[in-house]
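One chain of protein is taken out of this complex; the other chains stay put.
And then subunit A:
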Amino acid sequence: MWKEIGDREAGKLRPRLFANRIKSNRVRTLQLSNHKDIVSPHRGSINSLQVDLTEGRYLLSGASDASAAVHDVQRATDFEGGGLIAKHKCIFVTNKQHERGHKYAISSAIWYPVDTGLFVTGSYDHHINVWDTNSTQVVMNFKMPGKVYRTAMSSVATSHMLIAAGTEDVQVRLCDIASGAFAHTLSGHRDGVISVEWSTSSEWVLVTGGCDGAIRFWDIRRAGCFLVLDQSHSQLGRRPPIPERSAANKASTSKSLSRAQQRKLAGGNGTKQSPTARMPTKGSVRQRLHPGLLSSQDRATAHYGAVTGLKLTEDGMYLLSAGSDSRLRLWDVESGCNTLVNFETVRLQTSKPIQLATTQDSAFVFVPCMSAVKAISLSMAFDVWSGKTSLTFRGHYEYVNCCWFSSQEQELYTGGNDRQILVWSPSSLIADELDEEQAQDQDNWSD
């Protein structure tokens, strides 16, 4: 570390690179924090966790006792054990007692991405509530056709403020906060939609995963979905270099569109072509096939069983999906191919949606595996992804449902069925305070 600081001073190392290195080093040393306790006010399993995107300070949690709470993760409310343990009590909690609160379990709680003045909760009582944070009042309410499994808002959106909601219903609905009405109804899934994610690169692209095992990509400016991921379409390692014709600075959406249609053809032919062999087809074909998809393509599945979790990497290039078949898959968003990363055997919870998290540079994916959380490294070596488990976080006594990585402080928050919210922080923090700790916690060999 001192060498890196020296390099940084000498100008050998770019500031950003330096910061990233420090961050990734810290991530490698994550462990259960003894100095930060989040006192969970929930009396049910915690289904959703999110730190706000603007300040990185307020942790929003939704639990199955119909309560949602906000914690300040930076400033502790009180201390215990001689200042050793910082207790973070919730700033406020909304529960069933609230006159317009949810009646049943909250499955999803997300911040309004622009500021912390609003947050959105989706619940099994078929409602999506939009809350004013400061007054903790419901300012808007959407009635959905079934249980709400997951809600999502785009973090890059500048021209819309839509809540995408995956429900029991086959249709994905987009709720417009500006108008208080459904803006879109996206149909294509054949079963309920468990996971919903907005693209991190384009504000128009929405990814949904359903109980039917399909992962669909939607461009909300057009009708229908433009891509259905197929687990049998695969590429090993990196995507081949983009041909000359598709310029590097081309808009990603159109790129993906064209790619999708290319692949559609390939799927229709039934022959498995190597990516390099796949050549761009004529524009007329693309016209003919859009907006509907070939039926075989339309029926493609990404997982056997439901798709329980989706996570797009920070750069929007890759999509990580978890299914009830206990598989993790990494998809190349551009080509729509399964990258065939060999993830070490993990066992995933099958009955509930799970919330995955990635580090900022996507070197690690945090996956709730039953009662532990595993950090799976996604490093590229010789053009092949490795899916090795590098860290296992054991601390929960029951299944873990959700995790959230705060890239600002390099801290991981996890919530599980045992009603606890645990904080996992880099150990270097602890090393600073080791001296005073040793005063009390020492060997005691009396004989």
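In the analysis below, contacts are C-beta pairs under 8 Å (C-beta built on N, C-alpha and C of every residue); 3 or more make two chains touch, one makes a residue touch a chain; residues count from 1.
Keep in mind that, in the parts below, contacts and distances are computed from a predicted model.
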{"item": "Protein that the absent chain corresponds to, by UniProt name, given \"UV-stimulated scaffold protein A C-terminal domain-containing protein\", \"pantothenate kinase\", \"DNA 5'-3' helicase\" or \"TRASH domain-containing protein\"", "value": "\"UV-stimulated scaffold protein A C-terminal domain-containing protein\""}
{"item": "Omitted-chain contact residue, chosen from A:20, A:34 or A:350", "value": "A:34"}
{"item": "Residue among A:22, A:53 or A:85 that touches the chain left out of view", "value": "A:85"}
{"item": "Hidden partner interface residues of subunit A, rising order", "value": "32-34, 37, 80-82, 84-85, 371, 394-397, 418-420, 422, 437, 440-447"}
